[in-house]
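All protein chains but one are shown in place.
Labels for the chains are A and B, by order of writing; each one numbers its residues from 1.
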Amino acid sequence: MSTRLATGGRLLDRSRALEFTFNGKRLRGHPGDTLASALLANDQMLVGRSFKYHRPRGIVASGAEEPNALVGLGEGARFEPNQRATTTELFDGLTCTSQNHWPSLETDIGAVNTHLARFLPAGFYYKMFIHPRPFWKHVYEPFIRQSAGLGRATNPGDPDRYEHFHFFCDVAVIGGGVAGLQAALTAAEAGAKVLLMEQTAHWGGRAPVDGGDIDGQPVAGWIAATLAKLQDMPHVTLRLRCMGAGVYDHGYLLGYERVADHTPGTDAPRHRLWRIRAGQIITATGAIERPLSFAGNDIPGVMLASAVRDYAVDFGVSVGDRTVVVTNNDDAYRTAITLKKLGLEIPVILDARQSGGGALADEARSMGIRVENGKGIAKVKGGKRVTAVAICAQAGEGALLEEIKCDVVAMSGGWSPVVHLWSHCGGKLIWDEAHAHFRPDPANPPKGASGEGFVIPAGAANGADDLASVVADAHGAGQAAVKAMGHKPKGKAPEASTLPEAPMQPVWLMPQGAKTALRMKAWLDYQNDVKVSDVQLAAREGYESVEHAKRYTTLGMATDQGKLSNINGLAILSDALGQPIPQTGTTTFRPPYTPISLAAIAGGARGPVFQPVRKTPMHSWHEAHGADFEPVGQWRRPYCFARGEEGRHEAVAREIRQTRESVGLLDASTLGKIIVKGPDAGRFLDMLYTGMMSTLRPGKCRYGLMCNENGFLMDDGVVVRLDEETFLCHTTTGGAESVHGHMEDWLQCEWWDWKVYTANVTEQYAQIAVAGPNARKLLQKLSNDDLTADALPFMGWLEAGIAGIPARVHRISFTGELSFELAVPASRGRALWDALLEAGEEFGVMPYGTEAMHVMRAEKGFIMIGDETDGTVIPQDLGLNWAISKKKADYIGKRAQEREHMADPNRWKLVGLETLDGEVLPDGAYATAPGRNANGQRKTQGRVTSTYHSPTLGRGIAMGLVHRGPDRMGEVLDFPKLDGGIVKARIVDPVFYDKDGEKQNV
Amino acid sequence: MLILTCPCCGVTGEETEFHQGGEAHLKRFGPGSTDDDFHTYMFAKENPKGAHFERWRHNNGCGKWFIMARDTLTLEVYGTYPAQTHEPPKHIRDAITAKRPGWTWRAFA
Partner (left out) sequence: MKRYSVFAIAREALRDHMGWERAWASPEPKKTYDVIIVGAGGHGLATAYYLGKNFGITNVAVLEKGWLGGGNTGRNTTIIRSNYLQDPSAAIYEKSRSLYETLSQDLNYNIMFSPRGVIMLAQTEHEVRGYKRTAQANALQGVATEFIPPARVKEIVPIINLDGPRYPVLGGLWQARGGTARHDAVAWGYARACSAMGMHIIQKCEVTGISRENGRVTGVTTNRGDIGCNKLGLVVAGHSGHLADMAGFRLPIESVALQALVSEPIKPCMDCVVMANTVHGYMSQSDKGEMVIGGGTDGYNNYTQRGSFHHIEETVRALIETFPMVARLKMLRQWGGIVDVTGDRSPILSKTPVDGIFINCGWGTGGFKAIPGSGWGFAELMAKGHSPLCAEFGLDRFYQGRFIDESVAAGVAH
């Protein structure tokens, strides 16, 4: 069984105990424990179930590469599925549960799949569940979905806080092991601003576990001394629990800091996303040990040799009493030596190399450990825990030589550099034959904006395999980084020493000639249940590309993204295809290095600040007076102002009635307002609008249409000539920014010699429409200036004082009523609003919302951008030819409108639609035409663009685009309803109310 | 996330400060032009694998449009220059030639 040793545990604070629960069991650990080490200390080897076969799964690694030990962590709204136990720091009160089993971890019904494994090879689901057809969605798939999926997510929102942090430095070093520390020191000593980040809670990486000397002192001492030096440098920033998550184009680096995962409930943000701009990035990300592929290598108790060592040295945990070590390299001997020194039993070291190991092997032998060269494991025995191993010759087919009882198998298939961050942004890899791994290709680094490389690998991440070369390589990386940043490199690499190691020897399958029965039990991907036989099957079936094999078998697609399995799988695939590994190539490494929380990615921009709301000066009044808001662009505009028990419909009708009969107010501040100024302003607007603006006289307003260069109507609004050189262009609410950008585009990129300036002053002014027969009376109460029709005719404007506030008063109307639009400085908007409401009391004045505005404009047959237009409509479709100048040689969109389809007289054109029985046409309804088209679709001859109940007329009114509509006045069209009925509507003039404009022109 | 340097205000900033405006150095064809010319102007994009001249606006900055020469295969930036030019400056063309000998882009090389 696995237990806590009486002494030891480099990272532990044994003076304090922490309580936690696993599946409701109360357990104890110490500060410094990871959840994984604490579980092992409590003999909890079984921690989960695999994805496909629901096989028992135990902890296999000690770090980020762990594929098995995933738990549901926490409770309630703080619950989180799929938390990796090996990277979860233990804290007091931690609660966790195992995943993907029913009814319990120990007795999982799903485990029946393991007995069906023979019938569920790679890709089995592509070959079955084909018949009968409905069964996939309703029978097979629900079952598959239910048995996959690992952890559960809870529904409540996330109570924690997350933040983003911007950071700039010359050199960012990822990984705080010996290589990272040395690279950071080298860079910092040369004067570079340095960020050093380490994903775990401790500096030094695994060197303190593995031993060795640097600069004549034990590595642990050197780490402490180097750290102290770095901490003393003001231009160095050090961060623990901060992972390099992704490297992106142009030197963008993402850091993921788990600030408070180990202290939940404190005020600190849980995660912090670092958005780093670094001149150079050094990836000192170490290496990951590879498993060996032998039958039964997935049984709990089979672990990476380095992990077994880590648990012993770092956490004082013995994962078992009898550990068989199986290896193809010298490093794993360290595990045997370490355990033996702790008084644990090592029945045998199986070294697959015929030639055996070097100095470490000699040391092991000298301690009395039995070492067998050229031997391997034929098969591991056990169910939920290893009980024994069957030994065989590595060279053979697995004939049993001897069975050895044990409860742990510590395996090592060699080490793979962590090249993820190097590769994210295009760094290439080369195959290192001697170490049988991919490492960064120095000739092909990821390249930044300048075209030069910006990532430098260091230490084990660069393929360095002993302490001396790690330190030297890291120093070189630090020097290269500062040189690239224009600093002068300083210092020299410290001397380091460890025992020399004999060369490793690639072992991709154990034993080499393993037969099918063994290969079907030799796991590559523990979480997704991919075995050697699966990859071989994929190759046989023609899924030869590494991406095909990955996708067909799901190898490397689990939450560890193949950190343990990829190279082994690749080697099996290459062997099956009879080609060298580099020819097979790797799959693509994609960010993030390990999964990062979506909440951290969102950062602070959640809830009310997800997208800030733009507010007019009157917004708070609206809020206080029952405004029923609708989102319009970045704004929220009152749809209507409901009173008491009133519904939307009644409120809108009341607002319209009041405006038509007396006077109403509209907060029109959201309308875009752009100043266009300069000697060429008129000429410029002549190009921008379809109509002629240069002839507009100061003091006058003119309605304008704006098209894009492709001819389509994009915006409309009233243009006001303020003086000889200055125009004010009104745009739609949503169009202000884009129209301004559009203007600048043409001014700067096409007609850059024209003397024109533009300024978007949308938010500088509050704008209020005062509309209705009593509008003038109301204004005149507040103004001594002359606002009569003579002084201020329709489509004119003047400056006047209203309620003592200087205002620009425009005689323009979107309701068809006598209407004034008042523009005042934004800071005075609320005061004017209040004054109008107060003075208007005798007229029953009330505000109206966007819906009343829409209905009133439709009653008048005025178009609305976004309703009558949808990006496919040209002004000519809308009967707006009067607003298109015939005199101008050119305007934006004019050439486009000359194209065949746009000049076609058969286009759908704007008309009014009057239902025969007065009902309201459905939104978006189409008028059918006889027959069907070549694709069997009903033919159509028109559609509704706006449809409302008109309280003024007491009936449904609509506008629509109809094939040759204006030529067909009086014809009746059929508009099918979705529920089966048909609404009949007559083609009429689109102006339903006050056709002669008598009301607005008084 | 690209880094851009605005040639007008000199600021170097993140892509989020800028707005992309499509292919640069288009010759506008207005009324009276042929269908072919107009189509080419509006739709026939270079879309090269390699050096691409494109318009950007520093819209969360100085508001100026400018042109950037950027490689679509590597995202390397060869340089930026004001929009008020009819063709790329020589130093930028040289920089592209150094990386992509024999390149052409419309009439430029």
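Convention: a residue touches a chain if its C-beta (ideal position, glycine included) is under 8 Å from a C-beta of that chain, and two chains touch if they have at least 3 such contacts.
In this text the structure is predicted, and so the values were computed from the model without any measurement.
In the complete complex, the residue from A:Lys428, A:Arg899 or A:Arg964 that touches the missing chain is A:Arg899.
Check A:Met367, A:Val613, A:Ala759 or A:Ala889 against the missing chain and you find that the one touching it is A:Val613. Listed residues A:Ala361, A:Ala522 or A:Leu537: the one in touch with the omitted chain is A:Leu537.
In the full complex, chain B contacts the hidden chain through residues 1-2, 14-16, 19-20, 22-23, 35-36, 39-40, 42-49, 52, 54, 70, 72-75. For chain A, the residues touching the absent chain in the complete assembly are 51, 78-82, 118-119, 121, 124-131, 133, 136-137, 141-142, 144-146, 148-158, 246, 248-249, 252, 254, 275, 425-426, 516-517, 520, 533, 537, 540-545, 547-548, 551-552, 554, 557, 559, 561, 588, 590-592, 595-599, 601-603, 605-608, 610-611, 613, 630-632, 639, 710-711, 866-867, 870-872, 896-897, 899-902, 922-926, 928, 933-938, 940, 943, 976, 978.
By definition in this document, only the chains that are shown with their structure count from here on.
A straight line joining the Cα centres of chain A and chain B is 28 Å long. Chain B contributes residues 1-3, 19, 21, 28-33, 35, 38, 42, 55, 57, 59, 63-65, 71, 74-77, 83-84, 99 to its touches with chain A in the complex.
Remark: chain A residues 248-252, 277, 426, 447-451, 709-710, 741, 744-745, 748-750, 752, 889-890, 894-896, 898-899 touch chain B in the complex.
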